[in-house]
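The complex is shown incomplete by one protein chain, all other protein chains being positioned as in the whole.
Right after this comes subunit A.
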Amino acid sequence: MAVEGEEEKTKSFKLLGILDIQNTPCAREAVLHGSAASILVGLGHFLATSRVKRSFDFGVGGFMLTTLGSWFYCRYNNAKLRMQQKLIKDGLKNKVMYEGTSLDPTRKQNSSQGGGS
């Protein structure tokens, strides 16, 4: 198992030698979105203005903004998911530990619903 894990990590592809696309969550998605946006924006600008260098500038700008935007959006959603997973995990643990006792979280919910009706 350890050898397979090491092989997976040695196969990792690092952009500019620093950013591990394969093992960093959201990195691959962000770079792909950025690349697509840079091609669209650069090409679109060139078709509209026929200015090559300025189109490259717009392409790079589009790449950076889109990569950043996609990265933050994906990381924010990931963070939300992780918090939800943690809450579910803690809830399951509490349910298993306190089932049948006065601290049972489902018993508290049921008694509050029964009191209301």
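Simple rule for what comes next: contacts are C-beta pairs under 8 Å (C-beta built on N, C-alpha and C of every residue); 3 or more make two chains touch, one makes a residue touch a chain; residues count from 1.
The rule is simple: contacts and distances are computed from a predicted model.
Q: I want to check something: the complex is missing a chain, and I'd like its UniProt protein name from "Large ribosomal subunit protein mL37", "Cytochrome c oxidase subunit 2", "Guanine nucleotide-binding protein subunit gamma" or "Glycerol-3-phosphate acyltransferase 6".
A: Of "Large ribosomal subunit protein mL37", "Cytochrome c oxidase subunit 2", "Guanine nucleotide-binding protein subunit gamma" or "Glycerol-3-phosphate acyltransferase 6", the absent chain's UniProt record names it "Cytochrome c oxidase subunit 2".
Q: On subunit A, what residues meet the omitted chain?
A: Missing-chain contacts on subunit A: residues 2, 5-6, 9-10, 15-16, 18-20, 23-27, 30, 53, 56-57, 60, 63-64, 67-68, 71, 75, 79.
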